[in-house]
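Pasting a structure below so you can have a look.
Note that one protein chain of the assembly has been removed; the remaining protein chains are unaltered in position.
Just so it is clear, A, B and C label the chains in written order, and each chain counts residues from 1 on its own.
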Amino acid sequence: MNAPNKSGWKPAMEVADATGETPTTTGNRALMLEEPLIFEIGSTDQTGVDLPEVDPNAANRLGGFERTDPIGLVGLTEPETVRHYTRLSRQNYGIDLGFFPLGSCTMKHNPRLNEKMARLPGFADIHPLTPQSSVQGALEVIDQLATWLKTLTGMPAVAMSPKAGAHGELCGILAIRAAHTAAGNPREVVLVPESAHGTNPATAAFAGYKVDNIPATPEGRVDVEALKARLAKGGEGESDVAAVMITNPNTCGLFEKDFREIADAVHAIGGYVYCDGANFNAIVGRVRPGDLGVDAMHINLHKTFSTPHGGGGPGSGPVVFSEALAPFAPLPYVEKDASGEFTIVEEETTDADHQTFGRMTAFHGQMGMFTRALTYMLSHGADGLKQVAEDAVLNANYILRSLEDILHAPYADSGPCMHEALFGDKDFGGGLSTLDLAKGLIDEGFHPMTVYFPLVVHGAMLVEPTETESKASIDQFITAFRSVTERALAGDESLKQAPYFAPRRRLDETAAARKPKLVWSEPEG
Amino acid sequence: MNAPNKSGWKPAMEVADATGETPTTTGNRALMLEEPLIFEIGSTDQTGVDLPEVDPNAANRLGGFERTDPIGLVGLTEPETVRHYTRLSRQNYGIDLGFFPLGSCTMKHNPRLNEKMARLPGFADIHPLTPQSSVQGALEVIDQLATWLKTLTGMPAVAMSPKAGAHGELCGILAIRAAHTAAGNPREVVLVPESAHGTNPATAAFAGYKVDNIPATPEGRVDVEALKARLAKGGEGESDVAAVMITNPNTCGLFEKDFREIADAVHAIGGYVYCDGANFNAIVGRVRPGDLGVDAMHINLHKTFSTPHGGGGPGSGPVVFSEALAPFAPLPYVEKDASGEFTIVEEETTDADHQTFGRMTAFHGQMGMFTRALTYMLSHGADGLKQVAEDAVLNANYILRSLEDILHAPYADSGPCMHEALFGDKDFGGGLSTLDLAKGLIDEGFHPMTVYFPLVVHGAMLVEPTETESKASIDQFITAFRSVTERALAGDESLKQAPYFAPRRRLDETAAARKPKLVWSEPEG
Amino acid sequence: MRYLPLTDTDRSDMLAKIGAGSIDDLFVDVPEIARLDGPIRDLPMHASEMAVERHMKGLANKNLAAGDAPFFLGAGAYRHHVPASVDTIIQRGEFLTAYTPYQPEIAQGTLQMLFEFQTQVAKLYGCAVANASLYDGSTACWEAVAMATRVTKRKKAVLSGSLHPHYSEVVKTMAQFTGEEIATAQPAITPEPNLDTLTSRIDDDTACVVVQYPDILGRLSDLSQVADAAHEKGALLVVVNTEPVALGAVKSPGEMGADIVVGEGQSLGVGLQFGGPYLGLFAVRDPKHVRQMPGRLCGETVDAEGKRGFVLTLSTREQHIRREKATSNICTNSGLCALAFTAHMTLLGEKGLRQLAAENHRLACVAADRLAAVPGIKLLNNAFFNEFTLMLDGKPARDIVRDLADRGVLGGVSLGRLYPGVEALEHALLVTVTEMTTPEDIETLSTELEAILKEPAQ
Partner (left out) sequence: MRYLPLTDTDRSDMLAKIGAGSIDDLFVDVPEIARLDGPIRDLPMHASEMAVERHMKGLANKNLAAGDAPFFLGAGAYRHHVPASVDTIIQRGEFLTAYTPYQPEIAQGTLQMLFEFQTQVAKLYGCAVANASLYDGSTACWEAVAMATRVTKRKKAVLSGSLHPHYSEVVKTMAQFTGEEIATAQPAITPEPNLDTLTSRIDDDTACVVVQYPDILGRLSDLSQVADAAHEKGALLVVVNTEPVALGAVKSPGEMGADIVVGEGQSLGVGLQFGGPYLGLFAVRDPKHVRQMPGRLCGETVDAEGKRGFVLTLSTREQHIRREKATSNICTNSGLCALAFTAHMTLLGEKGLRQLAAENHRLACVAADRLAAVPGIKLLNNAFFNEFTLMLDGKPARDIVRDLADRGVLGGVSLGRLYPGVEALEHALLVTVTEMTTPEDIETLSTELEAILKEPAQ
């Protein structure tokens, strides 16, 4: 690390070292290095840039609003900065380090060509308000990507600007609301299954809808009959249901076999079908959602199309639309005229084809993700993408069938899983639960699967291998997973203390929430 | 890791884990990950590139020399390759991770702007034999860098093509030999101090010289009187000494105060003064070797001028020359004509100013290092480079004076040190030595200093902090160093087993040399 | 294929283990109607890196990069010099290829970085707490309005006329469905914003008033006056900042009484990227509002051995716990952009930030004077930071911007583009100057503008 300034930071070593070895004076353990906060090593006088000194008496035109009080932003020189963040990075797990089977998150390999292409100055160094004649290539990227997305989904239109999955959901629900409103009544309810991702109900509520539950069958799918009954509720008059939001493949990892039938039923009552496309990776290139009656679906470019997750974002969530919803798509969008020239439509127009619900974000969407996703698609092609879906599904089923004998697999009999395998912690001994197993996997050198989601399974463990994992790697994971599971079934107490080898032992989340400390402050006294 | 193929690789865990914790099935310890060899995980049918399939029957013009036998090169897909090398990288220490005070190596921060500039296609993607009119910018880089080097050293000429320090030494000695030869007698001996880097005697021998020792004073410098006596040996006639090779600042970290006097004495017997400039960082921008009577000196761009060491190379070792040696400089070199046009001189000419000793390498030298070094120089400027030397020397003296009370510092009384501080293991207890202290520092999260060099000090420890280390960082190092030293002085047995926390415990170098295994081979049976 | 490690042998071994005869058996649940007989048609097949690179470079080369022309665009997206080490840092695989830090024991890198980021943003904005990022400034602006309605339990938001029109549009888009009442206006072309008009629109139903600072015309105004007016009515002051570099020179919104400060963080670390991904910043002045904030928050805690560590916290506000009652639906945010911001800010430090701001302002003053000397051009602003509005004679500014582009100059943003159809703004050109602008660039813009303005009307 860069050693501490006078904030007095010291490596925490009060508690005896877990290994029983002589603790080091630095708190470091060879290549596992402790690192203070920048505020504990930097100073407000230090800087890692070379800029002209400021003359405090220079004339200015700031209208008397000069910032005179200290701001408190510390700086570091470049060597210190690089080292600080490099050391921090080494306390992180990433796909580049190993298997990262976070269910519902599609942690596939992030190709480095994508990174390189996104950094071409012709893409990275253009301003969103550049005169359009000077950014035809950028508009063409958007147009080409739109074409891929429409063709892969079999849908006639796509909105490119949503910034992530949840923003895409909002885009879809707003279009649905706009369509209903245009037809005279926005309706009140959006139906969402209990197994849905939290963003689904949150989005529907954000768009002013009441959220009602879609019942599920014991096999882990939508209960079509119960759904039909709910749609019909209210009897003869117009249904109160504006839309259903269904994830397909769903969050239990299953394909909603009756999707078409559901869609028909929803359409029959004048509702719309929103499909959460977060799990598109299972079917990309093999199944077109357009063939299943979908009206709107977001696509997480940061899942299916390999743009990196970056420790939390950014993502990109374009939304494909059916004919019915296409006119309501948000601004801005790109159009190609007869001469092949591209234009950005930024203003509302009055024709029936363009009853846009408005603007969702300042500019055109996540261009940096578009270039990466297009690079990815061109690399794979139609054949490669089909193989992606097949290998992703094959890997997941292989895991399901390699673990179902020792782990509770609630939907193991519901048919093949799609891109992810779901397990529960039903039979664990000694008060152990999913969390303990997850922490045990950390010691084994794996990132744990998604835990406690979906909510419909006790101690849910959602394992999504993706297609970029080799069989050998998955086999190693299975061996380790079985070993830790055996310990969990046997009630092995030592698992309660795991992880042992990570940069930190278990962290106290309750304490964090009880008295939140969200920013650094000068130590008192 | 990418899990094993049928080579049968297994993580080695026979010996109980040092920590006493439940060993993992993978051999991993959370973020410290084991990784097999590519040969143990890849296959000759696997590839990470997409190229057209080969038709084995396609006509060819290989003249019957087709390679038909299996080659045995395994491949990995891109996800596996990235992961493999990322995991390997995490078993390495680098400047980016922490303090790396390897004496004589000048492990300073490698600025990232340098990396970016070297990758501009106008530098990275040009062929060495491109018609010269199309690479004027590249030739200008060489010319500008040459100007910086000449100005900083106060020398009239520079040869840019040497590939590293040792290659630069060769360049210098060959020029000296050529000059002597042109004068009628190459002479027989090159004088080198015992404290010199191994490349010095090796180079002299490679150039056909006998190597003789330059005696040293107890204070760690060249013994001028003894040297003069040696130069005079042979009495009246021509001296047998072709050159002296002296490192200045020397490898004990001291400035050779009498350098000018030595140079005069060498010149007086018609010899030349070669200065090993590996330690130029201590004086860059503050002292010009040209003012001290140097005839030739190589400059390690990978030390003083921050080009990265890359785990062993590449480097770059331009050599500055005095008027006397300039005519003998190697081919090729860049010339600027009156119109400002640059040309590469690749052919021998016959005029007296150009009696080149020939070519040392296929092309023009380490262009990739030139762009980085020039970027570095422009960033620092004359003022910044002076500050570099001053801070490097300040840091080293600070370390010397902070440790001399507990560690044997043989030349502590020889005046201030320059860029590095030298210690010995004289008083260690319990049979402990420098190596044990070094391994103890590894556990503390530091890269050890250079050990057992120079040869003139028992258990030498050569600590070179460089100027890119903060005081705070150095203070932390001093604390840790003192703590480990105290253990060493007290004969703490546990140090014998260090490191405890590194990816590997002490490695058996004797076994490696006894039965060398230098390439992977299919396991037998 | 280069990204797919399974071999055909692997595939058949795995199918055997599963007990499936072929891959199709794993897709039996897909209804007949949606089964395809091969790869989707009308799309190309897979291609080599080399071929893809050629294709993408071809597209990139059709764009005029900002670095290849004198460049004066701003209006919510700014071109600053990003130190090379920032990109090195964000390309570390451990940052780049990590997910949201759900397993904190192996995500301390991301978490500690977020804690640093939150602290930096809070300090920059003069606030108590900041979150771990939102999508961009415009969505952060909407989230602020939504939060204000939650805090005040009122439904009306008063938007300043000189708020970035795209930001107003985003707020209006959302509000049309959620029942918020959004009062907007257009910017008045005056040397200083008229705060009295704005404050007069605040009433007892007002949840918040939203002001941009510096505003869309580059003007600066005394926010404390607006804060007082809002607070008097029990409303919150939301301040929007699109240029964080400005806050190295001018008073922070927090200092002047803003309750929620939101903005765009793109200026630091992120780059132009044709509009995204960008970085939504969100902070509150009063810590009591924390539990109403949208988005992720990173907090400090200890591990089982008592060592300090960081976790995501207060997640009961969030969609994955609170579902339809969440404070926002956001999940994926702008994590890596936050890292870029925080690394750039760390390189700057207060000293560097102040120098950077001073240099921006100095060059902007030079440019404003030079341009105002061109016949037919008037400088509107009394005060500005690095962006100012010029009033141009003759043709609409939008046409002039196109003419400039034809001459290889990216000369600014016409208000005609931002406010299509609004005649009063048609002749206004927003010009931005940063440390990247050279004196030659300023000279070129001035002479080209002079030439264009001299052209006889057609």
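We take it that a residue touches a chain if its C-beta (ideal position, glycine included) is under 8 Å from a C-beta of that chain, and two chains touch if they have at least 3 such contacts.
For clarity, every value in this text was computed on a predicted model and none was experimentally measured.
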Shown chains touched by the chain that is not drawn here: A, B, C
Contact partner of the left-out chain, one of B:Leu31, B:Ala146, B:Ala159 or B:Ala204: B:Ala204
Sole residue of B:Thr371, B:Thr434 or B:Thr485 that reaches the chain not shown, by the stated touch rule: B:Thr371
Absent chain, residues of chain C that touch it: 2, 48-50, 53, 81, 83-84, 88, 91-93, 347, 435-436
Touching residues on chain A - with respect to the absent chain: 2, 30-31, 43, 45-51, 76-80, 82, 86, 111-113, 115-116
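Rule of thumb we're sticking to: only the chains that are shown with their structure count from here on.
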Inter-centroid spacing, chain B versus chain A (mean Cα positions, whole Å): 45
Computed distance of Cα centres, chain C from chain A, in Å: 20
Junction residues of chain C, two or more chains touched: 1-5, 7, 46-47, 49, 83, 85, 87-88, 93, 105-106
Touching two or more other chains - residue numbers and ranges from chain A: 18, 78, 82, 86, 90-91, 93, 95-97, 109, 111, 379, 442, 468-470, 473, 499, 502-503
